[in-house]
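Down below is the structure, laid out as structure tokens.
For this depiction, one protein chain was excluded, whereas all remaining protein chains were kept in their positions.
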Amino acid sequence: MHNVCLTLLRRAIAPLAAALLIALPYGCARAPEQVYKTQFFTLGTVVDVSLWGVDNQRAADAVKTVENVLNEVHRRWHAWEPSELTRINAGLAAGQAVTISEDESQVLQQAKSLAEQSEELFNPAIGKLIGLWGFHSSDVPKGPPPPQADIDRLLAAQASMADLTIDATTIRSRNPAVEIDLGAVAKGYGVDLAIDALRKMGIRNAIVNAGGGLHAIGKHGNRPWRIGIREPTHASGIIASVNLRDDEAVHTSGNYERFYDYQGRRYHHIIDPRSGYPSSTAISATVIHRDGALADAAATAIMIAGPQKWTEVARRMGVSQVMMIGADKKVYMTPAMAQRIHFEISPAPEVVTSEPL
Amino acid sequence: MRRADYIVLIFALVLLPVLYGTYWTRSAPGQAVRIIDATGEETIVPLTQDRHLEIKGPLGVSVIEIHDGAVRFVSSPCSGKLCVHAGWLRNGNDFTACLPNRVSIAVVGGTEGYDSINF
Partner (left out) sequence: MRLTVDREDYLIAGLAALAIVIHIAESALPTPLPGAKPGLANVITVAALLLYGWRAAIWVSLLRVLVGSILIGSFLTPTFVLSLSGAIAAMTAIGLGYLLSARSLGPVGYSLLGAMAHMAGQFYAAYLLFIPHPALFRLLPVLMTLAVGFGLLSGLIVNAMMPRLQAYVARERAPGG
């Protein structure tokens, strides 16, 4: 018995040794792909974090950090759930001078400055109008659209960030119609903060994507991070791709993100402050810039501006990498953007390239 | 054949399905091509637009063509031209390489090629 076992064992050693040799390539198979990707839910949306070249433990810590940063932004700036912002808005509506922290002051001052640069097309002060259209809720509004009289009343009030006086510790409004809603810039701002936090942890290669708005640093190993830009009317869902350089944010405003249909018409959540109605001249606008809050606000303003005014707004806001899909289905781009965008649909759409900005 | 030979053969026959199970993915037309050159640098290029690419390697320039949703080596400075003879690559994970010039190309499918989607 003993001998048979030994003999069998000896006979098995050769195949086992060969197995070792053959298994070697299999063993190194897992090495090349070191992207750590995870998703979680916060800020009312799905957040996607990609990390490259970070071991599992550090990656888990990093994701926790991102989660904390975004939850904090949610707690402070949520437009309708009880937050610091709703507290501030209540005080402003009552005509009071509201005490704010230095951080909050900086955020609000930046929002005010962006609004001014965008010729008030990005207008975070029209919270009441957005609420009127039913978009201050996590549920999809059911319609009908608000009565014209209500819209006119709010338009007449001309709520604007210019009505606000902001210093390091207080904020005050001279117009009770002002209700601040930072929805058009919160993602950009939050994602930038999250990336800063990751940098502080020593992480060099990452993407933080909150509900589609993202900021990337570093690369995917040997190649740049590759981003797909969504456009829901096409089968593959992706209209174009772009390779990001280190430290770039991409933000898109689109009429397909939040909307409702009522009696055959579609109403989406990007309200044109001039008309009081959802904007109608563009389907979406995409902006690439190092400053995510700026890119986010600019995307909103440019989408509202449409084919007639978009270059003017882009120039004033200081963004030069812009792609806008007009309601006419044409793609309007700056030359800087045209150089880096690769269309992923065939045939490629009609492109109108502007002058350099 | 001796008993030990059978052991080796059985091991070999068991290994094959394991390898297929691990590495063989279903084929479907791909969306982009992933090119890796001699320095290890990667580029991913969509297959939707016809294009010619020149990739430099230690021997010279390999020319890669994208046409009608497929990609191939048009020319390469190697002597064997096995890379060119591989012909058109169209489906996900289709792969060929010019070993002497250290250029490799593989078709990438679906959303594999994107690290993140912006919307």
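A and B are the chain letters, set down in written order, and residue numbers restart from 1 in every chain.
Convention: a contact is a pair of C-beta atoms (placed from the backbone, for glycine too) under 8 Å apart; a residue touches a chain by one contact, two chains touch by 3 or more.
Here the structure is a predicted model, which means the values were calculated and not measured.
*Asks:* Contact with the hidden chain only, please: which chain B residues?
*Replies:* Those residues of chain B that touch the unshown chain are 1-5, 7-9, 12-13, 15-16, 19-20, 22-25, 34, 36, 40, 79-80, 82-83, 85-86, 93, 95-100, 102, 104, 106.
FYI, only the chains that are shown with their structure count from here on.
*Asks:* Under the stated contact criterion, what part of chain B meets chain A in this complex?
*Replies:* Touch residues, chain B against chain A: 3-4, 7-8, 11, 15, 19, 22-23, 31-32, 36, 40-46, 48-49, 69, 111, 113-119.
*Asks:* Considering the complex alone, what residue numbers of chain A touch chain B?
*Replies:* Within the complex, chain A touches chain B at residues 11-12, 14-15, 18-19, 22, 26, 29, 35, 48, 50, 207, 209, 212-214, 216, 220-223, 225-230, 236, 238, 241, 243, 250-252, 254, 257, 286, 342-346, 348.
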